[in-house]
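As structure tokens, the structure follows; a few thoughts come after it.
Apart from one protein chain that is not included, each protein chain of the complex appears where it belongs.
Naming follows writing order (A and B), and every chain is counted from residue 1.
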Amino acid sequence: MVKAIDNRWWLAAAVAGFAALPWGLGIYHQHVLIVSLFYVMMTASWNLLAGYTGQVSFGHAAFAGIGAYASGILATKVGLNPWLGVGAGTLAAAVFGFLLGVLCLKMGGIYLSLTTLGFSEILHIIINNEYEITRGTMGLQVPGLIAEYSKLAYFYIFLAGAIITLAVVHRLIHANIGLNFRAVQNDERAAAALGVDVVRVRVLAFTVSSALAGMAGALYGHYLLLITPQIPSLDQQFLVLSMTVIGGLGSFAGPVIGAFGLEILSEYIRAYGEYHVLAFGLVALIVARFAPRGLVGVWKQFMDRRRPAA
Amino acid sequence: MALLEGRRLSKRFGGVQALTEVDFAVEAGAIVGLIGPNGAGKTTLFNIVAGALPPGEGQVVFDGWPITGKPAFRICRRGIARTFQVTRPFGEMTCLENVAVAIVNRRPDLGRAAWGPMAMEYLEAVGLGALAETAAKHLNVIQKKRLEIARALATEPKLLMLDEVLGGLNTQEIQEAVGFIRDLRDTRGLTVFWIEHVMGAIMQAAEKVIVLDQGRVLMVGTPKAVVADERVISAYLGT
Partner (left out) sequence: MLALSLTNGLVIGIVYALTALGVSLVVGIMNVVNFAHGEFYILAGYFSYLFAHTLGIHPLAAMVIAVGLVFLLGLVVEYTLIRPTYGDDMYSLILTFILSIVFQSLFLLVFGPYPNKPPSWIKGATEVFGLFHYGNQRLAALAAGVVVIALFFAMLKLTWFGRMIRAAAQDREMAELNGINTTRLNLLSFGLGCALAAAAGVILAPVFPVTPTAGTPVALTAFVCVVLGGMGSMSGCVLGGLVLGVVENLGAAYVSTGYKHVFMFLILILVLLFRPAGLFGRREV
């Protein structure tokens, strides 16, 4: 019990320290932090699905796109308040996630991967074809979340978004449903024999994960003020996947570490432009092959090995 | 009265007829053995009853309900628990969490504080109390079989289906295990449907034995009648 309280204080101190960080930074570095926080929302929610239930969605960026475009279109065509738009975007992503999940999850995990990849391609085609509404590759100009544009304010909005996302993930994996998630990932036949409704558990995880991606995307759109097909692109999906895999799939801290690490790194190697996707790809490939639990896994292994010696 | 009844069950895998028009009944409160040579279709029968395999033809009725072709989790919630011959633990989860999965799907309202002690009781009942916080993948084969039983019991079944739980035990351990299973029936009122290769155990524990051979019911009778039967002996000797 004492230890739990200790942990809480550490966490509060860490968040407070992090919240004070942008005051000492310039606009560019504030921007990097905001983008990192966007990726924390994306990776943590993707990890909820892939890391804790063992299903790989290739449509996570697409769901962020659903959130961004839903909110953006409502704001530009109907004049909806962007904050309500973020809610609508989250809801839209949840609905699409639920429908896709019901459609393919009774057939098993591989079907989810195939269908989400297809969904992501189709979304691209629709965005490019419905130029009148989405402005295609030119991008859709949308209003901001706050009247006076301020990086600092956006930083706190994104920090709140990331904390909400992490809190939802934390709550789920530590509740009874989290036991079911892991049981399904470990052995779905055994889980079913013990009374776990495997399809329902998977659909639930997929819906929540997609909804969180929708929220992240909607916030991101209103930060960039320009929504382009880059948000729901496969490159974006790849980045989210690589961050999670490199940080540590199936661990709570892994996606956070991966999101910050890779986003900050990618700012440093931006100068090398075209090589940067390739470099991330190769690193992710090597990590996924030799350290499937990512940096967090390597760290845990290292600590385990040290403990008996100490 | 029969708690579980199968009527004319048949199942094909590709070109192999695994079960042919099998009729059987498991009476409430009884320990019923299911025996037969390798490949007789025993595990296939279990899989169909438990909803792990879609049935070919025929019907399964449990406690008055037709459960043919229902999904496994619904059959479990109706009151049938089974163990797997090749154990299927949730390897990355602790033994306690393994058992907890069974508890929380029956009682979703329970939090960790409530299911923790309950899961511990089931683990202690099968002698795994000391390993509660160990990841299930680190257990040995015999411990994994015990974990299977603890998980199955934690679903609070009416019918417990055991698939070869005695493999690898020595004579004295087999005696203890038989005592444990009879005790489950006597104190918890469980019905037991039991596939076992260790004939001595079935002879001691079961009131009734069903013999399968090449996917058909060869005979049904008391253990004594079964071991004395010519057809059973020749099926086992493979002549």
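FYI, a contact is a pair of C-beta atoms (placed from the backbone, for glycine too) under 8 Å apart; a residue touches a chain by one contact, two chains touch by 3 or more.
Predicted model, so just to flag it, every value in this text is computed and none were measured.
When the whole complex is considered, the residue among A:Leu11, A:Ile146 or A:Leu285 that touches the unshown chain is A:Leu285.
Only one of A:Val15, A:Ile122 or A:Met303 touches the absent chain when the whole complex is considered: A:Ile122. Residue in contact with the omitted chain (choice from A:Glu132, A:Glu148 or A:Glu274): A:Glu274. Contact with the chain that does not appear here is found for just one residue of A:Leu33, A:Ala50, A:Leu140 or A:Met215, A:Ala50. Touching the omitted chain from subunit A are residues 50, 54-56, 58, 103-104, 106-107, 109-111, 113-115, 117-119, 121-122, 125-126, 128-129, 234-235, 238, 241-242, 245, 274-275, 277-278, 281-282, 284-285, 288-289, 292.
Here is the rule we use: only the chains that are shown with their structure count from here on.
Remark: subunit A and subunit B have CA centroids separated by 43 Å (rounded to whole angstrom). Those residues of subunit B whose C-beta lies close enough to touch subunit A in the complex are 50-52, 71-73, 76-77, 81-82, 84, 88-93, 97, 100-102, 104-106, 108, 110-111, 115, 151-152, 154-155. By the touch criterion given at the top, residues 176, 179-180, 182-183, 185-187, 189-198 of subunit A touch subunit B in their complex.
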